[in-house]
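Remarks on the structure that follows.
Heads up, one of the protein chains got dropped from this complex, but the rest are sitting where they should.
Then we have subunit A:
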Amino acid sequence: LNAAPRRAPRQQVRFLPSPAPGGGGAVELVPARVPVLADHPLVRGPRFRRLKIGTGHQLDVKSSGVLVLGIGHGNKLLTDLYNCHLTKVYTVSGLFGKATDDFSDTGKLIEKTTFDHITREKLERIVAVIQGTNHKALLMYSNIDMKTQEAYELAVKGLIRPMEKSPPIITAIRCLHFALPEFQLEIQCLHETQQYLRKIVHEIGLELKSSAVCTQVRRTRDGVFTLGDALPRTQWDLRSIQDAIRNCRLKVKTELQKTL
């Protein structure tokens, strides 16, 4: 960043002494445009010494996926995005047959169970029930009076959302793959932590009269930022970062205007 060309130094008009065109010895003041010395690169030093970088919603050590960072002024936009309470989408993979203490496959084994009675149909039934109860929680925590007409209209459009702090709520969940003993779910949620998602996998295992552990949690969308906008490790250089910021600027602005 510091190697990039900087702003041209300010110019000032100074009256510099210069020898008069007439005879020798007399000094005349001639106006000339000279750069201000205070703007000289050797005086000012490097343009950026420190950068303020903040993160959006947290991501666990054991999870992967989209993590939003804000640089400088972007930190204020991050707070605004947090207040928008947008949903995040995760791809969660699980394994039937084991139960561990921290609900993931690297924890201490507590119990092993059989799982050959589980079918995709049973899993989808449980998943539908989870979605139903969370939908109810969504309407309850949004603190809107259910008796008003606007509550009805928002409910029809599906726009009722809790606009303050609330317990984790899953807005949509569905089964992507099912191959015993593995399965994969796509979960769209609000105000959650990755450990909560692992706990959900464990509870799904319990409901199906077996046990399950979570093998992978991957965030595929965080509000308006999708996997397509995210930069993989090979693209962690200045040019790609600048391009990414430029591409997302418009999206962030429209989202903030829509909600706030």
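Rule of thumb we're sticking to: a residue touches a chain if its C-beta (ideal position, glycine included) is under 8 Å from a C-beta of that chain, and two chains touch if they have at least 3 such contacts; residues count from 1.
Rule of thumb we're sticking to: contacts and distances are computed from a predicted model.
One chain of this complex is left out of the view, and of "CCR4-NOT transcription complex subunit 10", "RCC1-like G exchanging factor-like protein", "pyruvate dehydrogenase (acetyl-transferring)" or "Sodium/hydrogen exchanger", the protein name its UniProt record gives is "RCC1-like G exchanging factor-like protein". The hidden chain makes contact, of the residues A:S93, A:T113, A:S166 or A:Q216, with A:T113. Among A:A20, A:A38, A:A128 or A:L250, the one in contact with the hidden chain is A:A128. Residues of subunit A that touch the chain left out of the display are 97, 109, 111-114, 116-117, 122, 125-126, 128-129, 131-133, 135-136, 139, 146-149, 151-153, 155-158, 172, 174, 188, 207, 209-210.
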